[in-house]
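Down below is the structure, laid out as structure tokens.
With one protein chain removed, the remaining protein chains of the complex are shown where they sit.
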Amino acid sequence: LDFIDLLSLLVLVNIGNHFDLKASVFQAPRRGIYSFSFHVVKVYNRQTIQVNLMQNDFPVISAFAGDQDVTREAASNGVLLMVERDDRVYLKLERGTLMGGWKYSTFSGFLVFPL
Amino acid sequence: LDFIDLLSLLVLVNIGNHFDLKASVFQAPRRGIYSFSFHVVKVYNRQTIQVNLMQNDFPVISAFAGDQDVTREAASNGVLLMVERDDRVYLKLERGTLMGGWKYSTFSGFLVFPL
Partner (left out) sequence: LDFIDLLSLLVLVNIGNHFDLKASVFQAPRRGIYSFSFHVVKVYNRQTIQVNLMQNDFPVISAFAGDQDVTREAASNGVLLMVERDDRVYLKLERGTLMGGWKYSTFSGFLVFPL
């Protein structure tokens, strides 16, 4: 681990409480196995949402929130990913809309094992 | 990582299955970036609960469980946090009550990157 890894960690730390989806693309500073997890909260919204964790242009895992009767519900998932240098990892709202924006949502990742 | 880091990890490990909220304050043995996650389960409870992850006296992230018709539902979230030495990180039940206590709830944290 060195300074550039640290930078990428801090980027993810900063997006904790409220995050701008456009600013939340993680570009891997080095090859390795990373741990990613997300919790995307829908607020007062009767639509089902589907959130994909994307590696470059491919969906890796999905999460769903589809309850019509609750005010806040999270679509959550997490995974260990083998990532090449400069791969881009980000969240995509595949289905539904987030009327309340990304409030309370989090997206975190860190390097577990450099390769 | 040294013995004191290990101790703080073990404290968190021990609180896995059933935990005493008062005993679950994590006091950081050193400055660094830590990964924290929690799953708080409400049981037979029609109230909405809100759980905050607190750093010292400030809420960092929140999670909600508000379904009225299920017997068990979890309020879950997780985040990477920049923590100063001796910072206190803990869970706070901001809204609602846990009639069944903290059974099945978990709170985990570990040092990802020392600074």
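Order as written gives the chain letters A and B; numbering starts at 1 within each chain.
By definition in this document, a contact is a pair of C-beta atoms (placed from the backbone, for glycine too) under 8 Å apart; a residue touches a chain by one contact, two chains touch by 3 or more.
Note that the structure is predicted; figures quoted are calculated from it, not measured.
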item: Residue, one of A:Val25, A:Met99 or A:Val112, that touches the chain absent here; value: A:Val112
item: Residues in subunit A touching the chain absent from view; value: 33, 35, 37, 48, 60-64, 66-69, 76-82, 112-113, 115
item: Absent chain, residues of subunit B that touch it; value: 1, 5-6, 9-10, 12-13, 16-17, 35, 37, 39, 41, 67, 69-74, 76, 78, 104, 106, 108-110
